[in-house]
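Apart from one protein chain that is not included, each protein chain of the complex appears where it belongs.
Naming follows writing order (A and B), and every chain is counted from residue 1.
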Amino acid sequence: MSKLYKIFTGSIVVPLVAIIFGLIVGAIIMLVGGYDPLLAYQSLFEQVFGNLYDFGETLREITPLILTGLAVAFAFRAGLFNIGGEGQFIVGMTAATFVGIKVTGLPSIIHAPLALIAGALCGGLWAAIAGYLKAKRGVNEVITTIMLNWTALYLGNYIVNSFLLPEGMDHSEEIQPTASISIQSLVNFFNDARMHWGMLLAVLASVFFYYFLWKSKQGYELRAVGFNPNAAEYAGMNVGRNVVKAMFISGVFAGLAGAVQVLGVFHYQSIMSGSPGIGFDGIAVALIGMNHPFGILLGGSLFGILTYGSAGMSFGAGVPPELIRIVIGSIIFFIAAQGIVRWVLKPLYSKRKKEKVL
Amino acid sequence: MSAAPPVLELKGITKRFPGIVANDSISLKLNKGEIHALLGENGAGKSTLMNIVFGLYQPDEGSIDINGQPVLIDNPNKAIDLGIGMVHQHFKLVEPFTVTENIILGMEPRKGINLDYKTASAKIKALSEQYGLKVNPNAKIHDISVGMQQRVEILKTLYRGADILIFDEPTAVLTPQEISELMEIMRRLVAEGKSIILITHKLKEIMQISDVVTIIRRGKVIDTVKTSESSPHELAEKMVGRSVSFKVDKKPAEPKEAVLQVNNISAKNKDGVPVLDGLSLTLRAGEILGVAGVDGNGQSELIEALTGLRKIDSGSIKVLSQEISNLPPRKVIESGVSHIPEDRHKHGLVLDFSMKENMVLETYYKEPYNRKGFLDYDAIGKQAKRLIEHFDVRTPSMDTLARSLSGGNQQKAIIAREIDKNPDLLIAAQPTRGLDVGAIEFVQRQLIAQRDQGKAVLLISFELDEIMNVSDRIVVIYEGRIVGEVYPESTNDQELGLMMAGSTAGGKAHE
């Protein structure tokens, strides 16, 4: 009974209604702008599910979003706000590229995991810098992670520029074929969509997130520290170490996102003039997913579908890509401002309750 | 009763929350010029009822009359318009603002577009003289004492024209001196024609000041009686539902070997100010040592030093001859120290954890709860179930969040967890703060039971009654050092009070 009640008041209905509201607001804006919203949403749907290639590419789009979403949510569960997913993503990407190019002569079964691990570890260590500063010096992690984003961007460019750049190119050499995590059979099946093992990794990462946080001893500590650092310290937990650990694991997720993008999608790393944005999108994904790993699987999927589908909207209905960002923005707005959704939903509930009483 | 209708009448108020009925058909009459006490244990439904009166909740059934007219109160502004004012337990003041600014906040008199401070000040001055509420209107809230802040809250309601004042546990945060001043103010208020509802679980105050008492238990009105025709014993029984003894029964202590030896420790607080200054004390197995003192004389820092939460600069702390000073908290816990913290929300519980998870907060990393890095929730559940049953923690289930339990049950859970670790030394800091009679009795019995089992118990409390009733031996802390040692049989409140104020004349000086 109480569980049923919870489902209807809390966890599922509100985000769903928020998504619907977001779509409606997007539709209104499209109508105002002179575009046809239903055709646009139909095009979006077709772009994503219309054929195998696009469906595969949608999965490709979703994968890093899930990982960066997990990164943000994990830190959040430990009471930390990791805005540095972007930087950790780039560091993970650069490390994976470096190992993918410079390490030679290994069989694929070793090389590819090695590159992945390098990316994940470096992403984790990058985030742990912010964690360490927070634990030892009390520096707010929001500030340090933002600053580390820029450091990561230029560091990544520097490394590519200095060590990995072939003459006359704007991106690094290709990684060794042994480091690739593309799945050729799936690529063929999905008509050349860039399918890779990272997709499976993202799902496994969500499962890991769940088990680690809610079933393991260390996860128990992290959550205790996140909810109430004073009580955690009182109970004998080392708060500082947990902060560093939480940031490290958070960074591992983001670093992994960067690594799978290189090893599974691009197979090289470009010189970036600006942040790729996937780390920031992770904040929105975590928000949509309500910081729960399985919510993030759904949130990342939604975000990825909307992002990938935006090309369909502009192609099929002439809607500019900026507008789909407004739709995404509206959905996030309604989820973040749950109060509004609840407020609008309230009469429906209270009416039902009253009927029961009478 | 015949001439004027009651100023406030509640008729059959019922309020349901998921899983519980917080108020079950409650009726209550408040007459003009009356202090009507609302007595009940924590979680009995007093606050819910008052939130309904103040318009924060809507009743599912029942109605409210004011001066004989039925009214609908659907938000606090409506309540204020109807002349209802609420003095909350936790003050709702803007700290950096002055007294005047806080009082007029939201009701600022204007002259054109400017604030009309003159009118406001004059009105506040008139009010404070009329009711004897002395405050400095230009002081900032964070500069004045808690008692003063409460006066500001009262003035706030009066400024808004309240005729019915609701006091929610007004004495919980006050010193004895401030409590008697508050009593004076309340008498003055009713003398001037106001009517008061006093929510409390302190029988002493009810007997002192109220005219009528309504006792609520588990959401239902048990009885409404005239205070003059009742007795504390009768009230307590009605509130708890069984007979209660106020005197704590205990055998004489049989102190054995020294468990805790604190020798000449010094420490600074977080601002770098020295707060412990060469403090020494000894505590033996099988005795309860009470630490009396006025708040802010180093009690918190002493507890923190003993539990590893604060570094000491010099001196030594030994538990069973093992040095524990400056060890991390876990090492201290493992050397046999349990701690019922002063602030259960801040330190004692993770409020967003389930009861189950809270019960293993200090032991989760040990077998059988931790199996190869993963928590065995079956084992944890078994342990939690055992503690919850054994210590009678009233919770809907083990998976209920600690946050949603009443204060008394939260405290019971903490005590269960701490005692179950079978410690050599039990530190109890303000263990009964904010608890009702039944829960206080329970907690104090548990402390004595621990002593009888041969544990050493250190009781730190600001409540003199508690110190006197429970301790076997009392030391007085003043400005970071122990200034005297007495025995409860051979001392009295006055002597202790003098020592707490820094005079060593009464007791023998402590070495």
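Everything below uses one rule, namely that a residue touches a chain if its C-beta (ideal position, glycine included) is under 8 Å from a C-beta of that chain, and two chains touch if they have at least 3 such contacts.
Definition applied: contacts and distances are computed from a predicted model.
The complex appears with one chain absent; UniProt names that chain "BMP family ABC transporter substrate-binding protein" among the candidates "Multisubunit sodium/proton antiporter, MrpB subunit", "Xanthine dehydrogenase family protein subunit M", "Sigma-54-dependent transcriptional regulator" or "BMP family ABC transporter substrate-binding protein".
When the full complex is examined, the chain removed from view is found to touch A. If you put the hidden chain back, the residue from A:Asn230, A:Ser270 or A:Gln338 that touches it is A:Ser270.
Screening A:Thr68, A:Ser314 or A:Ser330 for touch with the missing chain picks out A:Ser314. Touching residues on chain A toward the chain that is not drawn are 21, 24, 27-28, 31, 36-39, 42, 51, 53-54, 57, 60-61, 167-171, 191-192, 194, 261, 265-266, 268, 270-271, 273-274, 276-277, 308, 311, 314-315, 321, 343-344, 346-348, 350-351.
As a convention for this text, only the chains that are shown with their structure count from here on.
For the pair chain A and chain B, the distance between mean C-alpha positions equals 45 Å. Interface of chain A with chain B (complex): residues 2, 5, 211, 215-218, 220-221, 223-224, 227-228, 230-238, 357. For chain B in complex with chain A, the residues that touch the partner chain are 18-19, 60, 307, 309, 328-334, 339, 341, 346-353, 357, 361-362, 364-365, 370, 373-375, 377.
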